[in-house]
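See structure below.
All protein chains but one are shown in place.
Order of writing sets the labels: A, B and C. Residues in every chain begin at 1.
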Amino acid sequence: MITVSLVGGSGYGGGELLRLLLAHPCVDVKQVTSRSHLGEYVYQVHPNLRKQTQLKFSDPVALEPVDILFLAQPHGQAQHHIEEYATLAPKIIDLSADFRLRDAAFYEQWYGEKHAVPEWLSRFVYGLPELRRDELKTASYVSGVGCNATASNLALLPLVKADLLDTSAPIFIEIKVGSSEGGAEGNSGSMHAERANVIRTFSAFGHRHTAEVIQEMGVKDVSLTMTAVDLVRGVLATAHAKVKSDVATKDLWKAYRAVANENPFVRVVKEQRGIYRVPEPKILAGTNYADLGFELDESNGHIVSMCAIDNLMKGASGSAVQCMNLMIGWEETTGLEFMGLHPI
Amino acid sequence: MITVSLVGGSGYGGGELLRLLLAHPCVDVKQVTSRSHLGEYVYQVHPNLRKQTQLKFSDPVALEPVDILFLAQPHGQAQHHIEEYATLAPKIIDLSADFRLRDAAFYEQWYGEKHAVPEWLSRFVYGLPELRRDELKTASYVSGVGCNATASNLALLPLVKADLLDTSAPIFIEIKVGSSEGGAEGNSGSMHAERANVIRTFSAFGHRHTAEVIQEMGVKDVSLTMTAVDLVRGVLATAHAKVKSDVATKDLWKAYRAVANENPFVRVVKEQRGIYRVPEPKILAGTNYADLGFELDESNGHIVSMCAIDNLMKGASGSAVQCMNLMIGWEETTGLEFMGLHPI
Amino acid sequence: MITVSLVGGSGYGGGELLRLLLAHPCVDVKQVTSRSHLGEYVYQVHPNLRKQTQLKFSDPVALEPVDILFLAQPHGQAQHHIEEYATLAPKIIDLSADFRLRDAAFYEQWYGEKHAVPEWLSRFVYGLPELRRDELKTASYVSGVGCNATASNLALLPLVKADLLDTSAPIFIEIKVGSSEGGAEGNSGSMHAERANVIRTFSAFGHRHTAEVIQEMGVKDVSLTMTAVDLVRGVLATAHAKVKSDVATKDLWKAYRAVANENPFVRVVKEQRGIYRVPEPKILAGTNYADLGFELDESNGHIVSMCAIDNLMKGASGSAVQCMNLMIGWEETTGLEFMGLHPI
Partner (left out) sequence: MITVSLVGGSGYGGGELLRLLLAHPCVDVKQVTSRSHLGEYVYQVHPNLRKQTQLKFSDPVALEPVDILFLAQPHGQAQHHIEEYATLAPKIIDLSADFRLRDAAFYEQWYGEKHAVPEWLSRFVYGLPELRRDELKTASYVSGVGCNATASNLALLPLVKADLLDTSAPIFIEIKVGSSEGGAEGNSGSMHAERANVIRTFSAFGHRHTAEVIQEMGVKDVSLTMTAVDLVRGVLATAHAKVKSDVATKDLWKAYRAVANENPFVRVVKEQRGIYRVPEPKILAGTNYADLGFELDESNGHIVSMCAIDNLMKGASGSAVQCMNLMIGWEETTGLEFMGLHPI
């Protein structure tokens, strides 16, 4: 058993992380902080936790030392307190965007401001086990992942890893997302009457998660186009790219299966019959799976590679717990066994 | 470890049961039958089970002996084969409606046909632990529960148990349900374009589940009115009744809390602040919880008692697994620990 | 052609009214006011009006005289300015709750505050043509209607008009509503991630619209129970009552058909086959229809009477335009001919 605390537990990512930590067989949750909900029972904000815990939100200034400190604050906060947090715990997992990029100039380019503690960037490992498993096993500081970046990175991973991409062609990634991605705060466009029934392409290019794709996949000419659809949880990335001239469907099967075999939470979904023939976030709610699929137009090398995830799980809190398991040396899947629901 | 098999595993209730049995730490699933999907991998029908099991649907004629046999066939089939099934397993849990009622004449009244094996009705125990826990512990044959009956029975349970109802007044139970209740077969009205965005009161009275409420709660003048709404999983029963003349809100608190204290999967939800102040099926997807709440109009004794459940869990497969745990003597909550998701 | 202006045009009711007025063949819209959106094109707030009008939101202090002034402000504002508005137009139609009740003490009982201009209450006619057609033809001042009250009143109308109700029994009206009823402002519970997939019984009794049912139907023991479901537009009221002892289904058919025959926007929906057998708000989006249906349990006199409407149309702006048509002497249905969409 280890002790953990969570800084910033009232948002959707924090709530999901708390659920996972409470259910984890080897973890004891000491404190969960929230300034805006100070003193409230956590189940009053996260109603699924009723009868599961009597924890109340505490003040971040009263944090006590633990084995692992999780940070789930809005972007831009963790970097201002990281020195302080580091005195409280030998290991830190930060779900925010503060420590995802390794290069300070690259950070400034995408986030439009100088990083507060650039010297800390190199101390963090990017928190996606499918990309950084070995480094994570010995890491002290682990960053979170962008949910859209994760769906994009995993859609590209088999192609990059097997070196099948024609890198002279641009990569267009069309990403469709549910409303939980907008966070618990939201805005006027998040109201149900305005947000229900939408197909709303809210970002054509320039989404900040693009930086994580460039960094982790080593691709250059890549764009993420974001479309909001009527769903609460889930992301589907549909990546359009070009494969090298001699790549055939059988090569792709080999590359995708290899990634699935090496990673307990990756599955290949490519069926000829039935209702569920392709990756779909619908059946992934609450799971840590990343489902991959592809179609190749052999006439011109156009590949459509798909990755479906639950944005709050594999795209945030699930990956964070998976990282923790690796950092401590537990079975990688511990506490992440939920299979998902059908139908839902 | 015990061995179990499942007869009729391609429907929604069967799929959910299979998910729970595969995840159960003390259960080994031997066979799952389906005539229409014979030979297919179960994950081709229940896509959430991909990478969880390599089981294929087998032929019911090839069933082998097990410790517990689960039946999840359409209504009217189990009663014609129960003698045969009983030779295969010492314990049977049947999710269908075939053995829920104890009286053959009452069965005929509500189902419009004679029961095939009336002598078997008394051998079964009604499979809702909140009502029949002690009997279940020694039962060999356990029936399923109707999902709408379950929400209704649990909405009434605190009132009946504490003897607070004015039984001279009729009880109206308004039940709102998601589409998974219609089953995997469906009809033309189940098509998304026709079923999305509905508020469709499809049964004003006479729903068969009413019989289970009459039998289990001992009430007479009760009606269930069914309305379909746009949701996949979930039932909310809103019961309108009258309490005895001297009953006050504090008496109700006492009665509801008593039921919650005696039952690990019952919670009282009655908050003055926050978003989730009342029982809601939204946050119960995949859980075995029954959330209860109430409001009393002290001026006239009108009580509104609410119960929210996941129709496929507490209203079907979750309760069945809970019964199994009781029948074998395991911890009642084993394999049913999933907390549910927020948001979803 | 007459001239009209609209005070408070940025909300959902105001936007819907504006759409109807712009499309009305005999109406010229002069001004639409909004303090919060002053100077913006109305189509920036109501995107369906793009390319339909170049009107901008103007300041309420700059209102000019017109033939009819429409008020669509939040509750509690119109009563403080009615004297002033009356100098601008000989006819006023107020969509708010300020002038729906005729009795000042009754208003205070339900709204918890004294009415600012009680002497004005008797000058207004309740704006539901199905109840007050003759009075509306000569009215100068017309109130709006509560959407839930409208669904309730029309569900009860055939029974009350034909004197079929057993008035010694209480009436329970279960109302299911979409999210647009919450208005354009909303709250944290209106966010899509929290409001999608709900079945949320947010008011067991005491909803203010109850007062309009008591006043207009002359019933006493009536309660409205409100449940939010996942839909943007629409209300279904399912009323549970008791009919007199000798009332049979044929008497009900006669009573319901009579109301449908007298009212161009009332239809009876009671089919034995097909998908749409009962009243459903799904197919009423954008229409001014009120669809009625019923089921009688002849064994005990329990009647379930249903009324489906679009809350923003028949439950607000559509009825207001219908009132205008009557006040001016135009064909009652002018500008309200939209049939609704199937599927939607």
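Just so we're on the same page, contacts are C-beta pairs under 8 Å (C-beta built on N, C-alpha and C of every residue); 3 or more make two chains touch, one makes a residue touch a chain.
The structure displayed is predicted, hence computed values, not measured ones.
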Contact with the hidden chain (one of C:6, C:22, C:177 or C:243):
C:22
Of the candidates A:103, A:174 or A:251, the residue in contact with the absent chain is A:174
Taking the full complex into account, find the residue in B:18, B:128, B:232 or B:323 that is in contact with the omitted chain.
B:232
The listed residue (B:77, B:190 or B:334) that touches the chain absent from the view is B:190
Residues belonging to subunit A that touch the chain removed from view
170, 172, 174, 176, 188-189, 193-194, 197-202, 204-206, 221, 223, 225, 227, 229-231, 234, 236, 238, 240, 275, 277-282, 295, 297, 300, 302, 304, 306, 308, 343-344
Interface with the undisplayed chain - residues on subunit C:
12, 15-16, 19, 22-23, 44-52, 179-180, 232-233, 267, 269, 271, 273-276, 280, 283, 285-287, 289, 291, 337-344
Where the unshown chain meets subunit B, residue by residue
12, 178-180, 182, 184, 186, 190-193, 195-197, 230, 232
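As a working rule, only the chains that are shown with their structure count from here on.
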By mean C-alpha position, what chain is farthest away from subunit C?
A
For subunit A versus subunit C, what separation do you get between their C-alpha means, in angstrom?
46
Taking each chain's centre as the mean position of its Cα atoms, how many Å separate subunit B from subunit C?
38
If you look at subunit A, which of its residues touch at least two other chains?
12, 179-180, 232
